[in-house]
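As you look at this complex, bear in mind that one protein chain is not there, while each of the others sits in place.
And then chain A:
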């Protein structure tokens, strides 16, 4: 699709990964995450191989490592929880640098960290190579409930409109000398949020009216049909399939 449509997560490119149909990529990323989660946490080498597989995919997509790593930061809040686990978990303990750590907790933390990081990396890679609109088409193609896909589509369309409305309300507040300083002003902010909700709700009603006026009867007409060739499926599924081999080896060894 054309210029000006890109989301911040998306990185424009013409690599073979970009060219894959969205539903193939979605299926590949989903299966990859499933395989990673199903791997025993003791098979540490397997996770290293997964990371290498992802790096190869990123290279094929011409997504630079720095871009991918920066996007991984979204994981940090979840990691904070994992870091606590060795301190609070029960069972056998080891002493490292004068700290008493639970062995079970260490394994748990590693488990969350490794699987989380790989899952996020796979999603980031998917988002970097697939436009939002394409992702929605892919979900539709994978037979996700159409209502969910429609809701996601409206979120994308109206996210900016509502953010803009919020910005205008903030400017209007500020123009009349309001500044949020502490708890006393939370009431005003809460009322603004309420007003924004009602405005959005009413907009929803108007949008529905406009849709019905153009013949909407409950399902979105399919405008663009995405088709994947067997070769494209093979390329997309190469990632989860090689991961599956690693996973099986992890269980056997």
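The definition used in the following text is that contacts are C-beta pairs under 8 Å (C-beta built on N, C-alpha and C of every residue); 3 or more make two chains touch, one makes a residue touch a chain; residues count from 1.
We take it that contacts and distances are computed from a predicted model.
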item	value
Among "ABC transporter ATP-binding protein", "Putative tricarboxylic transport membrane protein", "3-oxoacyl-ACP synthase" or "Sarcosine oxidase subunit gamma", the UniProt name of the subunit that does not appear here	"ABC transporter ATP-binding protein"
Residue of A:69, A:209 or A:245 in touch with the missing chain, whole complex considered	A:209
Residue ranges of chain A at the interface with the undisplayed chain	1-5, 132-133, 136, 153-154, 156-158, 160-161, 203, 206-207, 209-217, 220-224
